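Okay, here's the structure, questions in a sec.
With one protein chain removed, the remaining protein chains of the complex are shown where they sit.
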Amino acid sequence: MSAGTTSENRDTLSALLERMVLIRKAEERLSKAAQAGELPGAVHLYIGQEASGVGACSQLKDSDWITSTHRGHGHFLAKGGDINAMYAEIWGKRQGICKGMGGSMHVADVSKGILGANGIVGGGFAIATGAAYGAKLRDDGRVSMCFFGDGAANQGVFMETMNVSSVWKLPMVFLCENNRLSEFTVSSTITAGNLVDRAKAFMPTIVVDGNDVLAVREAVGEAVARARGGEGPTYVETGTYRIHGHLEAEDAFLAGGKYRSKEEIEAWQTKERDPISRFETYLTSNGIMDEAAIAAIHARVQQQVDDAVKFAEAGDDADPKLSYTLMFADQEA
Amino acid sequence: MSAGTTSENRDTLSALLERMVLIRKAEERLSKAAQAGELPGAVHLYIGQEASGVGACSQLKDSDWITSTHRGHGHFLAKGGDINAMYAEIWGKRQGICKGMGGSMHVADVSKGILGANGIVGGGFAIATGAAYGAKLRDDGRVSMCFFGDGAANQGVFMETMNVSSVWKLPMVFLCENNRLSEFTVSSTITAGNLVDRAKAFMPTIVVDGNDVLAVREAVGEAVARARGGEGPTYVETGTYRIHGHLEAEDAFLAGGKYRSKEEIEAWQTKERDPISRFETYLTSNGIMDEAAIAAIHARVQQQVDDAVKFAEAGDDADPKLSYTLMFADQEA
Amino acid sequence: MARRRLIQAINDALAEEMERDENIIVLGEDVELAIMGDTRGLLERFGPNRVRNTPICEATLTGMALGATAAGYHVVLHMMFANFVYTGFDAIANQIAKMRLMTGGQMEFPITFLAAYGGGASNAAQHSDSAHPTLMNIGGINVAMPSNSADAKGLLKTALRSRNPCFFLEPASRGGQMGEVPDGEHLVPFGKANVLREGKDVSIVTFGTTVRTSLDAADQLAEQGIEAEVVDLRTLVPLDENAIVATLARTGRMVVVDESRDRGGAGGYIAAIAADKGFKSLKAPVKRVNIPNVAIPYAPIAEREVLPTADKIVAAVTSIVG
Partner (left out) sequence: MARRRLIQAINDALAEEMERDENIIVLGEDVELAIMGDTRGLLERFGPNRVRNTPICEATLTGMALGATAAGYHVVLHMMFANFVYTGFDAIANQIAKMRLMTGGQMEFPITFLAAYGGGASNAAQHSDSAHPTLMNIGGINVAMPSNSADAKGLLKTALRSRNPCFFLEPASRGGQMGEVPDGEHLVPFGKANVLREGKDVSIVTFGTTVRTSLDAADQLAEQGIEAEVVDLRTLVPLDENAIVATLARTGRMVVVDESRDRGGAGGYIAAIAADKGFKSLKAPVKRVNIPNVAIPYAPIAEREVLPTADKIVAAVTSIVG
């Protein structure tokens, strides 16, 4: 990890940490709620991958676009989405960011450039590319970033959109979060070669330690600069790991089956590897923040998460009739 | 061009020439028939690309599989399909290889390993890959070759099937016929980089002069040996050019518009570049065949084509009720 | 009034609306040289930023159309043949048709898809399909199917001014059909059927490619003394259910004609409305004339066998009238 330490810089670094902690605590709380049966639908958690989303989104403005995945809470929060509105959504409430109509796999906030989590693996590629095409035509300086997993990189739309973005020099960033797993399948058993080599035929590429928030930030900074400069797309791959199951309550699906070992998971949870504790060590050992400042962040975030739970729980049930008017603008379904 | 000249070799070379001439004359005759309004549907001709299909299929056995494209007559004949049955099909007759149900874009002969021309651009990738997977499971030594155009290489299934073939080491050959055109679009305007680079992430690649039948034959020989040896897929790209329009009667579609120049076409029709006259020059100047032997091939093939027209014209109209029983095995539609 | 081919009317609508609204952009394979003729001349007139050939990658194109609306564009995506809708179906069925609901109404998708459908030209099974049954079922996408030049122009203009996604399906084998088109601003609203011919004995309810065939059948029936009312639904989504019930109230008998496979096709749905809301008026079985449950064969004689014809319509009508 490396970064100079001016005071502006200190604010930035502190904000990065806070955002990662927010995601971690928000996801942990959702895990608890899921286990307690408090959530109507399934949730796919981002725990362990926080540095990727936070580092990447730290280079984007509100007006830039992202598309996300089924594992979308982290991206939503990293891009500045509101936790209250997200929780209310996941709890199925009217105050949800999507009025309770979409749920965990569809959290979106267009005003923040979040074109939505997506339940279709690979569903974001083309949407992000279209947004980049729109931005290019408008010449509005916006950048479009597509988050996707290593599993999604086997969907053909990956190649199709790399081709389009490259030939039309679109302001795109392909942000591959390589957590080595596709549901209950170890990705290396279904994936040929290195993903980054697929991108090399189309654009510059950067592979980076996805648990190092500053490294991600730096790599994406380059990519975004290229996109804004009209030089076209970049592929950034963040190597990371998902700590929780593919979805909460995974055990019920596995029925005793296994696709990875406890040891493997634990190896990614050490203080040296976990994206948050690792960044905290960096901050303290470089004298950028002290333990107290970090503790204050944790406390503040904890409060924010607790408040969000209250907000969600206190929300009103979704409007059961809303579907009929939401399918079309100004037209009944 | 290079090849030793034993007498076995002479037979092979003569057969290559004859097959190319067959395709050329068969397509020219179809062009005439199309212009005369004698064919019910559209035809997409292979003129100028004969060396690619003939060189490639010369390395395959009847039991090997191919999938073809909308431009499929050349592949059909190169793989040993019967011209009479093909013509009858294109004329819409009961004696057609598909009983008149499929027409030009769907000529197939499963007994010859021809899993069909295909009206869907990119439609053959997955079918060929499935056939290769079946062959691998059966361990029956069969190889599967997917013919596709440079335009089709922008379809995502190209990447998907490269991934599957590579990770499972399937006996596949990806045979890209790069004629630089996708319908009325110059492919370089819609295609990023070099196609071969896309394949490099997955498998060995060979780019070859697609108008040199011996070069194609040699490259595909390597690829097929690799596939049969259990070493997995190879990508072979044959650079070539389509002389006729995307489809016959293209002018009616273009309404005066243009996507290439007369000069460009003519540059590919010179004696040095045309796949057939070029091979003939090679044969004569190396003393492998003389003019008379070549003329005899032309005459024989011309007869064959004329006979095929007669066969097709004399055929019975397709059975109008056949559709009802063909949708399912042993089940009415 | 001007006489225009159906395909020209489409071209006129595109040009006029692109002139009017600079947010309309046209994308698709070979839209620059206009493989179907409907986008002819647009590149020269509006330039490469607004009219652009794409690579062949339908799965991406449909999703890109969605994405580009985020920048405020109305995207016209030409999908060439309706069969290729299937190739690009994920973003249509899983994204565009659902995302407005999934995002709680945060987004709108002004997208107009163009595609030619139907048989009649020996294009064989992979270039002759009718995708409208599938499209009308996925929800969230309008479906317009003009039968003549005037409606083609007026419906397409309505689509291009709408904030909702719409499939505008062109009859593949009828692009050359001539028709009168009103001068000046000509808009045809969605969800309003058109009674093309009045009659008291039976209603022929239809749309798109089979309207002409139905009118021919009505002529033949008139010679036999049977007065058929011919109703052109014009759009399947939204669907003018009132017009179906109303014509049935006038005639008491109905034949539904369309060019889609019977099983789960559009005709069955329209017949079901008759059997429900129009039941009171029903004096005879509701008949369907459409495509049997087959893929379209190539040979002309075999293709003719499976397509709706005036004779088949006449036979269906006479089986329930008198």
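All chains are identified by letter, namely A, B and C, in their written order; residue positions are counted from 1 within each chain.
Going forward, contacts are C-beta pairs under 8 Å (C-beta built on N, C-alpha and C of every residue); 3 or more make two chains touch, one makes a residue touch a chain.
As the structure is a computational prediction, the values presented were derived from the model and not from experiment.
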item	value
Among shown chains, those touching the left-out chain	A, B, C
Residue of B:A51, B:L77, B:I90 or B:I127 in touch with the missing chain, whole complex considered	B:I127
Option from A:A33, A:V121 or A:I276 whose C-beta touches the chain left out	A:V121
Touch with the omitted chain, as defined above, among C:A93, C:A159, C:A228 or C:A310	C:A93
Sole contact to the chain not displayed, among A:V21, A:I66, A:I83 or A:A152	A:A152
Interface with the unshown chain - residue positions in chain A	40-42, 89, 92-93, 96, 98, 100-106, 118-123, 151-152, 154-156, 182-185, 189-191, 253-255, 257, 259, 317-324, 326-327, 333
Absent-chain interface as seen on chain C, which is shown	59, 83, 86-87, 89-90, 92-94, 97-98, 101-102, 124-126, 129, 133-134, 136-140, 236-237, 239, 260-261, 263-269, 271-277, 279-280, 282, 284-288, 293-295, 297-298
Contact footprint on chain B, counting only the chain that is left out	65, 67, 96-102, 106, 108-111, 115-116, 118-120, 123, 125-135, 137-138, 140, 142, 144, 156-157, 160-161, 163-164, 167, 322-323, 326-331, 333
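We adopt the following convention: only the chains that are shown with their structure count from here on.
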item	value
Longest centre-to-centre distance from chain C, chain (CA-based)	A
Computed distance of Cα centres, chain C from chain B, in Å	36
Distance between the centres, which are taken as Cα means, of chain B and chain A, whole angstrom	46
Multi-partner residues of chain B (each touching 2 or more other chains)	154-156, 189-191
Touching two or more other chains - residues of chain C	54-55, 57, 59-60
